[in-house]
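A single protein chain has been omitted; all remaining protein chains appear in their positions.
Presenting chain A:
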Amino acid sequence: MRVGPPLLGLLAVSLAARPLLPAWRSSREVLAPPGTAHPLGTNAIGQDIALGLLHATPNTLLVGLAAAALATGVALAAAGLAATAPPTLRAAILRLVDALQVLPAMLVLLFVAAFAQPGLAGLIPLLGLTSWHEDVRLALALIRREAGRENVHFARSMGASWSHCLRRHVLPAIRPALAALYVQNIRQVTLRGAGLAFLGLTDPRLPSWGSMMQEAMDHLYTPAWSWLLLPPALALTLFLLVLLALAEAAPDKDAAA
């Protein structure tokens, strides 16, 4: 996947830099405006906003990339199973997907998060396992299209197993579409994760762009909104724009290759 390297690189850099960062501690400099000591100001408990952004970046990226990978992987596995399974099992898988699609994922997320208040390790499976069903039908259509091609028929007639065919013939053919699905999922889970943090439903000590925006809500009627809300909102917007650009560029490059 061509979208992977730049995102993984960004994640690796932010993760590698994190141990070098000072702890994001509270201080008596409460709601200080941007200045020389604090380039982006401080929040309501005196934490430096710029430092908070640096702490929040790997968390936000990691949640987005890992939860989207989980969602895409589970969707692909379910679609692969449905494509190769007997009709009864295929019908059961598709009815399960239908049932999950009827249930709004955000409601499930809110319900679970309100009880569990997940941290980093909890957010990734929670977001991933509430997003996978949306991709199953598309992935199934792609797999069935590729599985119906002559190269797969030849391979099957020569004795190749379904798993071999999926691995060697189908997956390489649908990789560009999977990349697009993955990027779409990153965007979706990042927004959902930010939404959960914005509602205060994640671990209160897990810095993320969403939780930083949530902290700004108490100060919308004071001048502090500008340095509390804009930096994390701009970071999130920039990240989503980069994802969009990557999503548009990736399939063309793959196709050309």
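Note that a residue touches a chain if its C-beta (ideal position, glycine included) is under 8 Å from a C-beta of that chain, and two chains touch if they have at least 3 such contacts; residues count from 1.
Assume contacts and distances are computed from a predicted model.
Between the listed names "Amino acid ABC transporter permease", "Anti-sigma K factor RskA C-terminal domain-containing protein", "Peroxiredoxin family protein" or "Extracellular solute-binding protein, family 5", the UniProt record for the complex's undisplayed chain reads "Extracellular solute-binding protein, family 5". Checked against the full complex, the candidates A:44, A:62 or A:138 give a single residue touching the omitted chain, namely A:44. Contact with the undisplayed chain is limited, among A:37, A:77 or A:114, to A:114. Note on the undisplayed chain: of the listed residues A:25, A:95 or A:149, the one touching it is A:25. If you put the missing chain back, the residues of chain A touching it would be 23, 25-28, 30, 44-46, 114, 117, 200, 203-205, 221.
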